[in-house]
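Only one protein chain is missing; all other protein chains are in place.
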């Protein structure tokens, strides 16, 4: 139980084990069968399971999404991989107009068990078109499920669940998460969706960190601890369905809510979580904040990029001001994430 | 000043006048030059301004969006019309990856003055793929503007503004709005974005109705008046930028907030408005509700479709429960909107 | 029954179903857009005759003909148009989303072009599962301008997938004539550029179409890769709705006359003994009357259906 894997290795293991176990699982996407294997997450699958079950695709994201959906209608469980989440913008028609609606629109006579994996890019000048976290677009649409695990353990369990799920699942990764290491059991396990994970308990403020921001929130928690503030860090893991209960219970306890996303905030997951928590809390209101990308496309130059994202320091500062008020300004140490510092590709 | 036009006529007049006034305005889209002319909103433009400035497109939404953007880069002010908002899902890549980002990503050396008009469908069995209100997807993305006027007066003024705006503007219409009539001045006027409109003042509850839901909210207001509840109905008009001030000021006055959208609620405009208003109100909290589409694709059969949408009765009921609490149940008269009852196409 | 009788019966049945839909339409019992295929039935009938029951077709929103030709349940179709819970999608999809999985009719879509890659993906699944099922993807002359068509052709050809691409070229996309959308009207050239064998066929001559389709289907089933059939046909009614629209100005009745003369129903009927025809007509009328009666007497879906079946959850 103490075996450690990277997040990327956990994804590969989940896929490998599910493919071994279920012949209907197929993997498609640009580069899934090349020597890089999507940061190692699909490496060796084509060799082990054959080129029919793990195949490269032409640059045709729209139709390839349709192909995945059609294959699902024909009995497969396809995993469609996009090396950047930005490319799913080419797939919106198939995902929203067909995948999300097929079961309902066809009166329950079909289902669409597909997984769409996509990776949010960051660092080393990825820029405006290689850095978007677009999960909220999918959270808007009934019929889809959206998960964004942050730990290797959850990555494996959620990917297995996503593959077995009978519905279209958007599986959101983050390039900086691929390097995270953690305990991952060897056996095959599935984690049901709709369950948030309290990554680390606390009493003064609830910090909800989405995807990679869960990691950054844990770092913020350490900074806050230095000044005597106890933050509870929650990873929602599953964004649709969303586990409002767990978050609301935490907020009821701490009395303060900070939500941090690796995405824009307007109509984002942060807005949804604030609103859903307030709905759940009934009349009670608590101080809250939301943090996310700056309201701009992502710039490439490093000094602007650094300002673009929430960081442990800005997260801690926001939590601090929720707890202590703005009158007690505080400047935490600035810690730049090692994975961000070290990243230079491959892209 | 008391000349009345339909919403559709107001759109045609705005386009006609702007085309007469600015030779760089061009209109493209499937069917813009046929005898139907997008419900009359583009009728006669090709005849008046020639087939180069008002032209039909092949079924190629993705590239035609790129063509519109490219024409804008080349000095035009294109208006790209989609007879259903659902079709913009084919345009997401160009709109989000290029149009929204071009100015920033290219260091202010270009701008993309395009207008994307799209119509939310409803009634007569439009079904899952001809009924979506997808404005929140665009509200998520910096670089875009989103407007959804509900009155003929605002329709004209906002479309003129959208055409003159130097940025990509998503102009959201609703099929049921096209039939609305109202006072529209003949002269050319532009309404700056970022201004909500208090359609009708009140004191007990603020109802924010988006697009066609502004019309339904006014009907709800009448129902509420019958039981002595005074609702203030606000049309945000501009969704990005959003006029949080006006809404928050109203909420500060009435102490209650109900938001009604012609879209799903998860990560929707309703969540954004709740969150933004609460941010603006600082510590103060007020009872609120959000209403929108049922969390499902849109069914075609009439009795289910009726349940799918907020109606004057369900809006009034929600407002009533915010004001009087749930312990005083109330069943308002059910009024089905005449435009919904009468609609049988053309589609 | 001989082949002509079978074809006549099928074309007639589709024609009469749609004529009944048009007749009932003004009563507002069918609260749904209807895209009638009157005039175009020959294509569906000729192609489906070449398919096996286990083969699969992907229709468009103009899908009544294909649904029926492939053996879709008539009662469930009419009930669907009436919005009844006995409809093929339980009243949730209407005329534009017909489906009958048992009969090999995959769901139709109201977004032009979307089902083309679905057909290709379905065919890919057959490849993995090592079945010999053939998938026929139907679409209009407008749909071939969508990028999805090209991406689908390329991928299907790349993997030699068992797909029969059937373009029903009725020369119009809504009111837009072909040459207003396509610089080069020979759609077969587009298919050929992917190395996909393609032929232009007469959609009015059902027996001939059937013969050519048979050869194409055989080759597809043998693993020779996809084929493309461009079937020339003509829509007699308006794009959507029950009426004719020659007064609208975008096309003339004169343009339609030669097509009326070559109406597939007429061509087949001419080759039959009037007595046989009368018998078939009577049978068809009975069946249709039953289907409409079934639809009329079926209940609407209960309110719980609103939120049912958004997801399929494991039991």
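The letters A, B and C name the chains in turn, as written, and every chain counts its residues from 1.
The rule is short, and it goes like this: a residue touches a chain if its C-beta (ideal position, glycine included) is under 8 Å from a C-beta of that chain, and two chains touch if they have at least 3 such contacts.
Because the structure is a prediction, the values reported are computed rather than measured.
The residue touching the chain not shown here, chosen from B:58, B:202, B:236 or B:312, is B:58. Touching the missing chain, out of A:31, A:241, A:255 or A:287, is residue A:31. Considering the whole complex, the residue from C:31, C:181 or C:277 that touches the absent chain is C:181. In the full complex, subunit A touches the hidden chain at residues 30-31, 34-36, 56-63, 86-87, 90, 124-130, 294-297, 299-304, 307-308, 344-347.
Residues of subunit B in contact with the chain left out of this view: 24, 26, 52-53, 57-58, 60, 62-76, 78, 93-94, 97-98, 102-111, 142-143, 145, 164, 166-167. Residues of subunit C in touch with the missing chain: 145-151, 154, 157-158, 160, 181-184, 189-190, 192-195, 225.
To be clear about the criterion, only the chains that are shown with their structure count from here on.
Mean C-alpha positions place subunit A and subunit C at a centre distance of 41 Å.
Each chain gets a centre from the mean of its Cα atoms; for subunit A and subunit B, those two points are 31 Å apart.
In subunit B, the residues that reach two or more other chains under the touch definition are 62, 86, 90, 127-129, 295-297, 299.
Residues of subunit C found to touch two or more other chains are 87, 91-93, 97, 109, 111, 147, 310.
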